[in-house]
Each structure stands twice: as structure tokens, then as C-alpha cells.
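Structure provided below as C-alpha cells; questions to follow.
A single protein chain has been omitted from the complex, and every remaining protein chain is retained in its original position.
Order as written gives the chain letters A, B and C; numbering starts at 1 within each chain.
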């Protein structure tokens, strides 16, 4: 079927290729001319403007957004007057599910269906198949199934249609209609909350391994407060251990596979920034936890750790030192 | 080669089968006669006593313990006088790496090699291959390689010997000599620390999903302090979402596979205890974090959450209520 | 000066008395007739309706709300048409500072000044003096100073006017103009965030004391994983220790005074609920931390602990048990 894709970054560009490989007709738009040309060279129909993109599509249209959360509102404002009843607009980015909820209601008044798709898999999704968490009304979601199948199966994968398909089966195929508008982004948000904590889990585990070595034993406090510090003297090879854990251990996972590959290339990880960015999903998830009374202390910790990594904790630390100094400091208590 | 195995619980029993399937000669001992018979029926040589087990083995012997951490000291006390120089004693259970460190030093004085093997994979290791984290001196570890290969490859798997094997290759095969005595148990401890946090990560994520539903909106606080609570109204199918996430998502993992299987059988999980046990590894890891100045706040949270699940937090909560009441309570501040 | 007070709960009723004791003219309103009578008996002018209250006040009026955060919007809707330019409306409750920000802007369009006052001190403020955190425009805040002084000094206290007063001095007197509208509620929110964590600090400390006793040593895990459990055998008297810490210790505080009084009356605290309520301030503070990238992991923990105390953590715990069981359970790792 025919689809327009807006946003040809790492995710959007790969997904366009995946859809073309599965035989779909893809019209693409991006502000970056180079990205547009690259996709055109691969067989997509380039559209310099949103108007042009809409013109290229046969009604009822399917337009799929793969743009940053902060750009979605503007694109919808420009695009929605160009769309017609029965057109489907898909937000495949990481938007806040509440925004999606309100946007769907507003577009529904114009007869435009708004479908949200949380897409997981990163740059590897093109080959392995994306994991698609879908929110929206039944009819438009059903219409989009051929696209979901193409994306979920990986490039050229082509999941064979099953005779007696039901919802449970689609989960096993990598896509699921999770509920009404916003449901897809909500499930993606929970997914990213889990992702934050799992990443922090491995980071803590590798810290435990690193701190077993002598190099880390530079602190006066340590030798004073550790029973028999000589009993901790291991010089572990982190890259090998990561590789080992991928083989049959309880903690094997795809994120461990990624960590292992990174450690193989550079065990000291000096190329990477120790200020860790965050994309907003963790913030939305924590805010939702507060609002729904779901206790997620580990998510909170993982998110705040990223804030602190960007140096925001310094003043707090100086205040601790100031108080310690004020009551007598170092061990005075 | 020939090996004696002491302890035929879920782990030890499966491992014995795995070794026999790979053609090794296995002598077994367990206090539980039924377990002993079961293994005898599968081809192992049963030994009613430790003395008998030692007698059955040709020198230099290999004896592998698969007993609870709390039983290891006693078994070693009984066993070590029966062993001779060049014998190898393996502790394949979850012992504290410091205990292992001291035990190895003590046994070394008698010429007995003590090798520690952290074994991951649970009851599934028999079929999928175990993940083996090994500590000990080079010579005995090298002697044990055929056993490691059999265990790491899964039952009947039989990893083919590689011509130019090196350490890095063995990590890829599922076993690794990580360092001197205690190193295996240390790496297993870090592994379990990660396991605690990953499990808590999924638990938090599924809580976020559950709390999106109306059933959870019973609290007066929630409706008062959530912006537009009507915007959170999803009734997610947790089993399907778990199944979905296994397909290509960033958070796919073996623990998610297990969670998914459990949710498939019973999405309400009513069969499971909400008091979560802990096996000691998390405690050792947290203690080690303190001693080595490795920051592991998520591990701490995951461990204390288990303590609290066993009702130990009640008094603390009553004290909070008492203070709130004392200064004026409910919102008085 | 003259003031109308709406809301005669524990806070509002006490504050009315405080203002009368300082010689101010107080008109009061509350939906609860008994509360109205009680204040009338103490010398306040009762007003059965908001209309009546407004009538009783000389222009430009001062009306002070002491109602729950969830009631503020409705009261303002009813009240604001009755007010006139130059009237001052004060919100002395625990409102979310963003709501206050928007309300002030809206009322300013009608010429009505909106002043927010975060009030701390609980039911003890009447006698000890309240701590007042004030937001609003300069002119109305200045006009209210006589009221602030009366409240901050405690009943009958009467802080003497100082000849060369400046802002710093007023902080020392217990009230401070902290900034534009919303500033008072923001500072109160930060105050309550601190309060949550301090309360949890004492709760943890007393748990450490309780767990030193034999009664707490019922767990199999404990005896297995604690070095020499016999070395922990103290049977502490918590009430005495709380009392002791009030005398010169680094951790002396007013909240400790309250905890100590509660423990004196009933060291087992059986009268108190182990489900701890929350009033919303903690949620707003955590949400603000997320939005402003301020790392507050302890606040998150303290808030989620309250959620968990209300049993919301049970499902998460069952999921942990399910996963443990799935991979082999108790110690299998």
C-alpha cells in the first residue's frame, strides 16, 4: 500500500527502506535535502514540501510522522488542514501519551484518524524487525496492518499471513494494538522506563567488577572501613565477562549484547560522554508514576542519576560539606 | 573424565545429567536417598557417604559441591581430611567470595586446589547450556575444562574443540576463567546484583501499565492530584504486552521471556507470594559495594524492597503516621 | 486591621484566634456550622455565606482562604465576582504553585491581588508562631504585614516593630516575601519535600534500632547471611533514645520532638496506621524536580514508600516471585 513518511532520521529512514523492501509505495519528506535524496536513490518518491507529500498520496491517505516529540505539534498544525476525512495520521515517535490523547480527540473532530505507534528496536530494527506498540481506533489500526507486518518482520522478512490470526498472535509477530489513542505511547513509555533501569542495572554491575581491582583502591576511607581489603584484589576483564554473560546466563539480554559490543571495541569507554542525556520518556514515566500512584523508585533513581551526571548535583554536595564542616567535620559526629 | 558431585538439588541433579550425557563418569552423593536413586537410575554411581564418594574416585580426584552456601563450610570440614594433594574441590554454589578466598588459602596448604564456579542459567541451564564464571589457580582450572565445556554447551550439545582456542573464545562458549580463587563467586555476585535490578525494572514497568487502568483509580489522592485523570484510562493486557516486547524491542531479555511465560499462564499472578525471598547474593553485593565505594543505589533499593515485602516496614510506616498526626496531619504541614 | 477567613479547620481556626489575640477584626466563614459557632464564641464575626462575609468587610478587603487545595478553585470562582479592585485574596493552603501562578494572573486582570502564603507549623503554630512563606506583588504583601507579624509571633506574642526593618529581619521574625505569585507555595513545596525525607530519616533510624533486638531475629535468611548474629543483641528502649537525642545531638529537631512525644505515649505505635497518606505536596515537588532537572532521589523514595505502604506494591512483588520461580527459585540463580 501507499504511505507518506515525514522525518528521515535514523529511525524514519530505516523504516522507509523496510516498507519499500516489503513492496509498499513510499513518499518521503524531510527538511534535510541530503536525507531526501538518499531515500529517493533507494526508490522512494521525494516530496520537498508537506503540500507536495499530501498531493502525492491517494485518498484516503496514510501519513506517518517520525519526528522528535518537540516537533510533532507544529507538523500537525501545518499538516492537518491538508488532510481529509478518513485520512490516517500516524505518530511513530516518542510523544507523551497525554498529548497524543488530546491530539487524537481534536483530529477526530475533523474525521482524521490519529494512530500512535511506539517503535522499539533502534537502528537494528530494520534488520531484526521493529517492536510496535499501537494505540488508536480499531478501523484505522486494522487498515495499517500490512505496514505493521512489514516493519515488525525486519527488512525483507515478510511474515506470512496466518489463516486464523488473532490479537495474541500479532504480539508474537512484533506488533500489538494496545488500546485507544495514546495507548501505544503509554506502553512505549513503560518500555523506556524499564530500559532506563536495565541500563543502570548493568552499569552498577560493571562498577562492582571494576571496583574489585587494585586501581580503585586509592581511597583512604576504603582501607579504613573495609574488612581485610587484601581479600578484594581481582582485575577483571570486563569485555570478556560481558561476552560470557551473553551465553546462557539469567541476565542475558539485548542491552547486554550492545554493552558487550561496546566493551569489545573499547573496554575503557573513553570515547563516551559521562554526561548522560535523556530523551523525555523517563520524565513522562516518572510523572505518570506519581499521578497513578505506581511506586517506581528505581526509575526515579536512574533518571536522577542522569541529571546528576550533567553536574547538577554539585551545589547539593557543597551544602553537605558545609554542614559537615559546621558541626565539626571529619568524623566528629 | 571422572567427577564426584555432592548435592543433587535442582542445579546439581541437572548438571550431573549434563555431564553424563557428555560422556563423563559421575559419582553422586546427597543426604536425600530419593535424589540419589533418581540419579543412579540415570546412570550415576551413587555414594551413600562422603567417604564412599571419595573412595569411588581415582586420584587426583575432582569433587564438585552443589550445596547451599550455608552448608559449604561443614562439607569442607568433613571432606578435606579425606582428600589428598592434587585433588580438586569445586564449589559451584552461591558462596560469598571472601569465604572462598579464605577457604582456597587454607586448602592450598594441604595441597588441595579449590576452584569456585558461579553457575548461572537456573533449571534451564541443562538444555541451554550453563554460564560458568570460574575462579582458581591456572592448573586445576585447565584440568577441569572438559567438564566446563560439557556444562556450558547444554545437554548433548558438545561444543567442538577449537584448534586455536584462547580465553576470549571460551567466554563465547559460556565459561571463563575470571581470576584467582573467589573471582568466580565475585563475578557471580555482580551477576546476581544485576539480576535483582533487572527483575525490579520489569516489575516497575508492569506496575506502570497496571496503574493506567480504571481499577487502580480508587484513591482519593489520585483524583485530587492528577491533572485530568480521565486521560489515563487504558486497560492493558499485560501478558500480550510482555509477549510483544520479546519481539525485537530494546528491552528483550531472557528474564522478560520468563515473565512473559508466567503472565501467559496467570496474568493476575495470584499463585505467587508477595513476600519476596532473597538468597544472600544481593546482600553480599551491597556489602561489597559499600566496602569498595562502588555506588549501587538501585541494587540497594531492589534488596530493601524485598525486605519490605516481608513486612518489616510496618513500624517505620506507623512512625510516619504518628509524626504526621502530631504536627496536625492530613495536609496541615 | 480587618480580615475575612474562609475555612476553619485546625489551621484556619487557630490562625483566626491568633489574629484576634493580636487585636485584628476577624470575620469567618465555614460550611460547618459548629466550627462557625466556636469561632463566634471566641469573638469572631460569623458569616453564613460568602456573600455575607464579603458584605461584612470594608473595602479594600482582605480575604484569606484556609481550605484544601482541591477546594480552592471553586471558592475562587464563587468569590471573585463579589470582590472589587484593590481587594486582596490570600491562599494560605497547600496549593500547587503553578495553579497559583495562573490564578494570580487571572485575578490581576480584575484588579484583585492574589497573595500566596505557605504556612508551616501545624497545630502548634498558634502558640509557637507560624512560619510564613509569601508570594505576590509588593503592594498587597506590604499591606498584609500586620497580619503576618501577628501570625508569625504566636498567640499574644506580638513582635515589636523594629525601627530599621529589612527583608532579612523579617525572615528572622518568621515571615518572608519570597517572590512573585506562586513563590510562597513553591517554597512551601520545597519545605514539604524536605519534611518527607526527614520523617523517613527518623523512621529508618528507629528501624535500625528495632532490628538490633532478638524479636526481629526470626528470619532464616538473617541467621544465614549475618556474620555472628549473636553480636547483634540489643533491646533498645526507643522512647528513651528519642528523648536522649533531643538533648544536644546533631540530629535534634522539632520532628524528633514530635516523634519522641509519640513514642513516650506508646512505644509500639499500635494506634497508628501503617498506610501513610500523602497530601499532594510531595507529588508536586517530585514533578517539579523532574521538570527543572533537580535530582531528588530521596524525595522520590520517601514518596513511593508511602504509595507502597498503601499496598500498591503487591503485584510487583508477585511478579518478582514469579520470575524467581521460573528460573529455578531459591538460590538457584
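Here, a contact is a pair of C-beta atoms (placed from the backbone, for glycine too) under 8 Å apart; a residue touches a chain by one contact, two chains touch by 3 or more.
These figures come from a predicted structure and were not determined experimentally.
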* Asked: Pick from C:64, C:114 or C:130: which residue touches the chain that isn't shown?
  -> C:130
* To do: Check each of A:200, A:244 or A:289 against the chain that is not shown and name the one that touches it.
  => A:200
* Structure fact -> Residues on chain A facing the left-out chain by the touch rule are 10-11, 68-70, 93-94, 118-120, 122-124, 188, 191-192, 195, 199-200, 202-204, 206-207, 210-211, 216, 219, 221, 224-225, 255, 258-259, 261-263, 269-270, 272-281, 283-284, 297, 301, 305-306, 308-310, 312-333
* Structure fact -> Residue list for chain C contacting the dropped chain reads 98, 101-102, 120-122, 125, 128-131, 133, 152, 154, 167-168, 171-176, 178-180, 182-183, 186-187, 189-191, 193-195, 197-198, 200-202, 204-212, 216-217, 219, 221-222, 225-229, 231-237, 240-241, 243-245, 247-256, 285, 288-289, 291-299, 301-302, 305
* Would you write out the residues of chain B that touch the absent chain, in ascending order? => 250, 283, 286-287, 289-291, 293-297, 300-301, 303-305, 307-308, 310, 312-313, 316, 327, 333
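In the analysis below, only the chains that are shown with their structure count from here on.
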* Asked: In terms of CA centroid distance, which chain is the most far removed from chain C?
  -> B
* Asked: What is the distance, in whole Å, between the centres of chain A and chain C, each centre taken as the mean of its C-alpha atoms?
  -> 38
* To do: Take the average of all CA coordinates in chain A, do the same for chain B, and state the distance between these two points in whole angstrom.
  => 30
* **chain B-chain C separation of Cα centroids, rounded to whole Å** => 45
* Got the chain B residues that touch at least 2 other chains? -> 120, 122, 191, 195, 200, 202, 204, 206-207, 210-211, 216, 219, 221, 225, 255, 297, 301, 305
